[in-house]
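And then subunit A:
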Amino acid sequence: MALFHNYYDSASIVLFGIGLATLMLNKNLIKKIIGMNIMDTSVFLFLVSKGYIAGRNAPIITDRYEGVTAYVNPIPSALILTGIVVAVSVTAFLLALTIKLYETYGTVDLEEILKVKGDDHEVNNQSSLD
Partner candidate 1 sequence: MKLITSLPLIEILILFISAFLMPFVRKNKNIKIVSVTALTFSFILSVVIVINVLQNGAFYFNTGYIDTILGIQLYIGPVESLLNSLFLFVIILVACFSFFTIDSEIRENRIKLFYIMVNLLSASILGVIFTNDIFNGYVFIEVAALTSCGIVVVKETQDNIKAALKYLIMSTIGSGLILMGIAFIYSFTGHLNIDLIHQAILEDYTQYQKALLITIALFTSGLGVKSAMFPLHTWLPDAHSTAPTASSALLSAIVLKPFAFFLIKIMYRMIGFDLVNQFNIITIILTLGCCGMLFGSLAAIFQKNIKRLIAYSSIAQMGYIFFGIGLGSPFGAAIAVYHMIGHAVTKSALFMCSGLMIEKTGYKTIDNYKGLGHEMPITFALFTLGAFSMIGIPIFPGFISKWYLSIECIHLNQLLLIFVVLASSLLNAVYYFPIIINGFFGIENLKNKEYHSKKVETQKLLPIAALILAMVLLGAFSKNILDFISPELH
Partner candidate 2 sequence: MQYLLLAPILFPFILSIVLLFNKWEEKIRNRWVLCGIIINFLLLIHNVFILKENRIHVLKLNEFIDIYIKMDTAGIVFCFLVSFLWILTSFYSIGYMHDERKQTRFFIFFTATLGVTNGIALSGNLITLYLFYELLTLFTFPLVIHAGNETALKAGYKYLIYSFGGAALSLFGMFMIFSKTQSLDFIPGGIIQPVFTKELSYYFMAYVLTFCGFGVKAGLVPFHSWLPSAMVAPTPVSALLHAVAVVKSGIFSLIRMSYFIFGPTVIMLIKGNDFALVFILITILTGSFLAIHQKNLKKRLAYSTISQLGYIMLGLVVFNPDSFAGGMLHMIFHAFIKITLFFCVGAIMHITGKTEIQEIQGLGKQLPILMWCFSLSAISLVGIPPTNGFVSKWFLAIGSLQTGSFVIPIVLLLSALLTAGYLLPIITTAFFKPIPAGESVYTEPSPFMLIPIIILTGIVLLTGLFPNPIINILDTIAISVI
C-alpha cells in the first residue's frame, strides 16, 4: 500500500489536515495562527521529503565540496527557505492584527468580536433587512 512506504507524504498530508482543522474550527485567534503554521510546516515537510535521496547528507558545504553526488537535491530546501520567510511574515502580520483587536475588544475570541457591532455608524444598518 502506497501509504506504508512513503511515510513523509502521509505524515505531511496528516499534518496539513490537522493544521487546516485547527485553523477553521477554533474561535481563538491565536489558535488559528498556530493552526496556519502547522499547515505551512506540513507543506515544507512534503517538499523537503521530495528532494531527499537516501544515503546522502544535507546540502551544506562544511569544509570542502565533496562533489554533486554527496549531497541531497538542494532545490526543494532552497524553496522551503523562502516558504518559511513567507510564513513568518504572514504570522507576524496576523499577530499584529490580533493585538490591535485585543486592545479594542479585550478578547481574542473571534465570535465575541464579531458579535459586537462595529464603531462606524453605517455598519449597524447594514445587517438588518430594512
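If you want to know what made the cut, all candidates are chains of the complex that A comes from, given by their letters.
Operating definition for what follows: a residue touches a chain if its C-beta (ideal position, glycine included) is under 8 Å from a C-beta of that chain, and two chains touch if they have at least 3 such contacts; residues count from 1.
Since the structure is predicted, the reported quantities are computational estimates derived from the model, not experimental observations.
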Subunit A in this complex - touching candidate among 1 or 2: 1
Complex contact set, residues of subunit A against candidate 1: 16, 19-20, 23, 29, 32, 36, 39-40, 43, 46-47, 50, 75-76, 79, 82-83, 86, 89-90, 93-94, 97-98, 100-101, 104, 110, 113-114, 116, 118-120, 122-123, 125-126, 129-130
